[in-house]
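Here the complex is missing one protein chain, while the rest keep their positions.
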Amino acid sequence: MSATSLFRRGALGASLAAALTAGMVTPSVAAERELLNSSYDIARELFSAINPEFIAWWQAEHGEEIDIQQSHGGSSAQARAILQGLRADVVTYNQVTDVQALADDGLVAEDWQDAFDNNASPYYSTTAFLVRKDNPKGIESWDDLVREDVDIVFPNPKTSGNGRYTYLAAWGFADDQFDGDEEQIHDFMRTFLGNVSVFDTGGRGATTSFIERGIGDVLISFESEVNNIRGEYGSDDYEVIVPPVSILAEFPVAVVGPNAERNGNLDLAEAYIDYLYSEDAQRQLAGFNYRVNNEAVAEEFSDQFPETELLRVEDVFGSWDAAMEDHFANGALLDQLQRR
Amino acid sequence: MQRIGDAPRVRRILVISAVLLAALFLLLPLVAIFAQAFAQGVEVFWRNVSNHYTVRAIGLTLFITVLTIPVCLVFGVALAWLVTRFSFPGRRLLQTLIDIPFAVSPVVAGLVYLLLYGRNGWIGNWLDGYDIQLMFAWPGILMVTIFVTCPFVARELIPLMQAQGSRDEEAAVTLGASGWTLFRRVTLPNIRWALLYGVILTNARAVGEFGAVSVVSGAIRGQTNTLPLHLEQLYQDYNTVGAFSSAALLALIALLTLAAKASLEWRAARQEA
């Protein structure tokens, strides 16, 4: 075979493959409109369950066939993508600051927290522990985590909203315990951070380290997440501990106005978020171990959620902005506590 | 004839240690991938692979690869022709510049494209006015893929064309051959193996690029997820078998690449002999 015929044949094959794959890439759905929901990392299963329900509801209500696309990633990385041009219509995040970053850029309305109920947080959760079978280290609360014989796994607060909640919860506990004595709080936090065996970049990485690699005595994550993990990996091998004091984790939602308008999805985007507050959706959320505000549903699932004192970030740290600035910014307290 | 290290004992020790080390270091990971992918049987593997989102990810990955190769081919041949057939000021500099993609961490490669073509970048901002979106859509993925793969063809061709020299081509020119004929008849037959080898390397890297693509993709499942990104998401979803099923597909492509390369080398060697 001569070189030229070899290449001619190659080119033919290439263009054929291009034509084929182009067909695969272009959206093949018949839906008239598509809504893009930019969400946090661990919400994939949740929205895979909720979206079909919403699509059916919209179809019944408006007789229009729609489709919902999902984008998942670290919450901050997701917000950054929207700032740089990802045309998501709605955001469903796990940290207020990430929606605020969009608001600061004018992509989300300034008063977004008033646009929907409960500070625009259709569901909430807290930080809880997952320990190994029979809780061999007897871990019940935050002060057990600073013992010398305890190894902790949770994601890096620098790269993960999940990790930030854990840090803030531990701080909130220490603040309460030591009555605001700074030196003692810092000592507590330094020991706490020193007990961490692996700082994975995201929540799922931390889970893999704890479960599949067998690292550490306790995994710290959202209550919803540790319950889901226990369900996934066997309720016989792991136990969930909800500490008596922990932090309130809100899951803020917002419509990305300019994008939704551009995509002609404004009504759809608002209806989607409203739907998250509906009793059907709230029941689904509770099924995924998130705490909800709908009274009927909350009552129904009350066994599932032990009572615990939930600290608000705003009460302990002043505001989210202050918490970010004082603790997580470059060179701030987290960096100082980890310094050698 | 006597050669260094020909004593049977030396020979045996060296061969055995080399094979053992290679098996442990290179072969074992490969086996592990397939073992994990088939951990729950062929059926589960197949269900994972034929999943709607996996199929879309495979489609996007192939689409990007098929578009990347011709661009890299044209650029690689043009650059190699330029720096090996002509002498001009800045030749050495140009040669070093094409090494930039090797020196840049893939995450940074993605970042620089985002900074330029994203909504806040000056080109991206301008394009946004015309409702053209490059980042977080397939054109952005294509652009960074081209960035990380463009040196391969050129780096294969340059040393070869330099070593071969241009005597044949000069002779053809004096005989009156025109540009295109000259390239097709004289140059191409000499460089075809290196060219194909470059294409194979480009292909392997284009299929597998992760860092750079993850920055500009936006990770919309079924739309802008390439196979390596899809794999990472499955891994994050506790779907270890699913993740390794995608990994096995990528490993399979890698193995085909190796086989293609080995057969090329064998053919080239046979032709020389």
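A and B label the chains in the order they appear, each numbered from 1.
In this section, a residue touches a chain if its C-beta (ideal position, glycine included) is under 8 Å from a C-beta of that chain, and two chains touch if they have at least 3 such contacts.
In this text, contacts and distances are computed from a predicted model.
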Query = Can you pick, from "Carbohydrate ABC transporter membrane protein 1 (CUT1 family)", "Sulfate transport system permease protein CysT", "Acetolactate synthase" or "3-phenylpropionate/cinnamic acid dioxygenase subunit beta", the UniProt protein name of the chain not displayed?
reply = "Sulfate transport system permease protein CysT"
Query = For the chain left off this view, which of B:Phe63, B:Trp81, B:Trp138 or B:Tyr238 is in contact with it?
reply = B:Trp81
Inquiry  = Among B:Ala57, B:Leu196, B:Ile220 or B:Ala247, which one touches the chain that has been omitted from the display?
reply    = B:Ala247
Remark   = Missing-chain contacts on chain A, rising order, are 74, 76-77, 80, 83, 101, 156, 158-159, 196-201, 205, 209, 212-215, 328-331, 335, 338-340
Task = Could I get the residues of chain B that touch the absent chain, sorted low to high?
result = 1-5, 7, 10-11, 14-15, 17-19, 21-22, 25-30, 32-33, 36, 74-75, 78-79, 81-88, 91-92, 94-109, 111-113, 115-116, 121, 143, 146-147, 150, 152, 155-156, 158-160, 162-163, 165-166, 169-170, 173, 178-179, 182-183, 197, 201, 204-205, 207-211, 215, 228, 231-232, 235, 243-244, 247, 250-251, 253-255, 257-259, 261-262
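To be clear about the criterion, only the chains that are shown with their structure count from here on.
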Message = For chain A versus chain B, what separation do you get between their C-alpha means, in angstrom?
response = 34
Touch list for chain B against partner chain A, complex = 55-56, 59-60, 62-63, 66-67, 69-70, 114, 118-121, 124, 128, 133, 135-136, 138, 184, 188-189, 192, 218-223, 233, 235-238, 240
Ask   = Which part of chain A faces chain B closely enough to touch in the complex?
value = 2-4, 6-7, 14, 17-18, 21-22, 24-25, 27, 36, 41, 44-45, 69-73, 81, 83-87, 202, 204-205, 207-208, 212, 229, 232-233
